[in-house]
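Only one protein chain is missing from this complex, and each of the others stays in its spot.
Chains: A, B and C, in written order; residue numbering restarts at 1 for each.
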Amino acid sequence: MKKLINNPELVVDEMLEGFVKAHSQYVRQLPENKRSIVINRETRPGKVGVVIGGGSGHKPAFIGYIGEGLADGVPVGNIFASPPPDPILEVTKAVDKGTGVIYLYGNYAGDCMNFDMAAELAELENIRVETVRVTDDVASAPNSEIEKRRGIAGGFFVYKAAGAAAAMGHSLDEVVRLAKKANDNTRTMGVALTPCSIPQTRKPSFELGENEMEIGLGVHGEPGVERGELKPADEVADRLLNTILADMPLEKGDRVAVLVNGLGSTPYLELYIMFRRVSQVLAEKGIEIYRSYVGEYVTSLEMGGCSITLMKLDEELAQLVDYPADCPMFVQK
Amino acid sequence: MKKLINNPELVVDEMLEGFVKAHSQYVRQLPENKRSIVINRETRPGKVGVVIGGGSGHKPAFIGYIGEGLADGVPVGNIFASPPPDPILEVTKAVDKGTGVIYLYGNYAGDCMNFDMAAELAELENIRVETVRVTDDVASAPNSEIEKRRGIAGGFFVYKAAGAAAAMGHSLDEVVRLAKKANDNTRTMGVALTPCSIPQTRKPSFELGENEMEIGLGVHGEPGVERGELKPADEVADRLLNTILADMPLEKGDRVAVLVNGLGSTPYLELYIMFRRVSQVLAEKGIEIYRSYVGEYVTSLEMGGCSITLMKLDEELAQLVDYPADCPMFVQK
Amino acid sequence: MLIKADSFKQALKDIANKIEVEKEYLSELDRAIGDGDHGVTMSIGWKAVVEKLNTDLKEEEDCGEICKVVAKTFLNAVGSSVGPLYATAFLRGSKVLQGKTELNDEDLYKFWISAGKGIQERGKAEVGDKTMWDTISPAVQALEQSYEQGEDFLTGFRKAVASGEEGMKSTKDMISKKGRSSRLGERSLGNQDPGATSAYFILSAFLQYLENTQLKHNV
Partner (left out) sequence: MLIKADSFKQALKDIANKIEVEKEYLSELDRAIGDGDHGVTMSIGWKAVVEKLNTDLKEEEDCGEICKVVAKTFLNAVGSSVGPLYATAFLRGSKVLQGKTELNDEDLYKFWISAGKGIQERGKAEVGDKTMWDTISPAVQALEQSYEQGEDFLTGFRKAVASGEEGMKSTKDMISKKGRSSRLGERSLGNQDPGATSAYFILSAFLQYLENTQLKHNV
């Protein structure tokens, strides 16, 4: 697959160079580790530090979400690979204001091991670190093993909730509670139509027939739970929604935030057609859409397809969703 | 090529339904014509109406840019096809506050004819309409026939300038002057790596070899000015930039706004690698990047590739670039 | 030759059929030098026209009125480049047919000449720009010549279609100067213009209709 890149081994570092140049009013690279990106603005004294992160190739996640009302820092990994402990630790030290730091990332073996190692090292430096792992992907494990689930697009809601809570001045314990609540109330399911490819191999992450789709795929091109014939958008939306609603039943009168997330190459046109169906189905069930997000929030390079995320809201979560944010790749007034 | 759609003939209307549902706090559909989308907020009395538009398939352009500090309304065409006069006229009537309306759109035969017809009809209803056509695409005609050039991604700067000027309270004449100035100071050149396809045919808009790129392509998949071997990102960026700089010479000390625009399926990773080179080259020449935009601003469905836009700034244009905007698909604080 | 409103409407439906059959081919031509939608656009427009003919215009006998509604219907269904061009053509044509419920040779000559010229008035294309005007201009010229020479309409229209076909084919060797394909310069060489091609299909489908009716009358 074709790429507009130079040396495949340098893509992440060159991308970061461009990113920091483009958004120097928002972010800066730590001199200690160029894979450590932190906010370039004064945040309130004593604010809990919010660190999100993971592999590269998911932009706007993660560096695009550094900013007021969202994350304070991001350690950056190679393509689809957790960052090692060093940049995580450097970010942690840079964003800690004495009130502790929360780590938020998708529940993948690599991320868990690296962030845990970093947390141990941070504690040696007397920084309190708490972790909330995002587990929104209903396709990645059954409800009975919910703690094994992976984090995909719904992570956006969890990062946003924690970022807002920290910006509001909540304590680390409270930020952790709210991030967990956001995660517990969030479910995502995705579908892929076309593969992505990592720059070094340029090989498609999977092969799909001209008339096939892959349901429940991972956000790194990991194969999904089922391969089937490509269906009309409404049927696909129903399929994804039904799985989510079976996993997290909603009642008439419930309020949700909705995210229809493009995986990289799916035109906005198609995302809005998917959203249309989501809004129809929820309306039929008497579920209120409190806020909608349609676009690219967590991508997989140039993968084609999308995911649907619902976050069930109570008063508290609704307030966090509404809280403004000002980041290089996401601004909410 | 695969699509997440239902009936190909209904894509635009279903997309609009989803869009208006998702962003009802920003936009509404006119009862007179469902292809007429206008702002759903109170704007200042006597504000000049800003109407932008064109075919569908370019999201965020055009409906994504309806909002405070940007456009007041958008007539929506079929995929890659100018809207007819009717929805243009309805939008015009809805957004006019007695101080006139400016039409801004890419300089294509279809758009020119349809918007001109609408302008005639609007004048019959005593609405003063002025038009500024975007002609930023350096690849589409030589400098000697600059008025024949097409409008591509740089239109974003023109829309933003006009939208800001109108929001600031300028008169129609002044908004027109500033929009023209923005257009005169804006140059774009693009490159495509992979084609898009319109929903009804699903046929690739062009065929490119596994190692080829198309330089200077149009934003509707129209073939470009030259086909060549795919080069490393830095060389591609140099090629695009050199063409722009030959056309609009810049001097040491000049200030520019930069837009690196993805055409639909190019990962942000690659856009930032392109931006990195742009910033290097401009730094070498002593040209200051005043503001940067990197992302998808004007797309061509799922086309792969990107464009580089420079807008040369003076005090006045810099102020317009800085002006905040709050739209469904673009927020600037 | 005398054509009633119903036949006129049927002729328009036959044009729509022809466009539907050639839809893929027209988009194919547009993919080579434009944005690939010409067949789609023409099909949307003509389908909308047929829909109108079968509903609002079902009882309409005034050919001028029919043309006016066809013009607006086509325009509002497609926008695009061809919307204003064909809408203008039908509006110009509607003027000469105002109040007529059946059309004689004179009416048909005037209709097609006015309609054809409307294309040029709206689009301002010159012969050689590689547009539909390269089909329509020679067809209009042939019609004017036949009309002056007092030839019957069918004879004249046969010549118009033949001239239009020549014109259409000539676009293959032209460098585009109007529309999307003009950005291509030399690279547009060797490709027949999609708009010139569909214009020819419109003319030839109308002729086909006349020939068929003529045949029936002769039987």
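Couple of notes before you dig in:
As a working rule, contacts are C-beta pairs under 8 Å (C-beta built on N, C-alpha and C of every residue); 3 or more make two chains touch, one makes a residue touch a chain.
The model shown is predicted, which means the values in this text are computed figures rather than measured ones.
Every shown chain touched by the omitted chain in the complete complex is listed here: A. Considering the full assembly, A:Pro83 is the residue among A:Pro83, A:Gly163 or A:Gly304 that touches the omitted chain.
Within the whole complex, the absent chain has one touching residue among A:Gly49, A:Gly64, A:Gly155 or A:Gly218, and that is A:Gly218. Contact between chain A and the absent chain runs through residues 9, 55, 77-86, 108-110, 113-114, 117, 137, 139-141, 148, 150, 197-198, 200-201, 203, 205-206, 216, 218, 220-225.
Basically, only the chains that are shown with their structure count from here on.
Averaging C-alpha coordinates per chain places the centre of chain B 33 Å away from that of chain C.
None of the residues of chain C touches two or more other chains.
Chain B has no residue in contact with two or more other chains.
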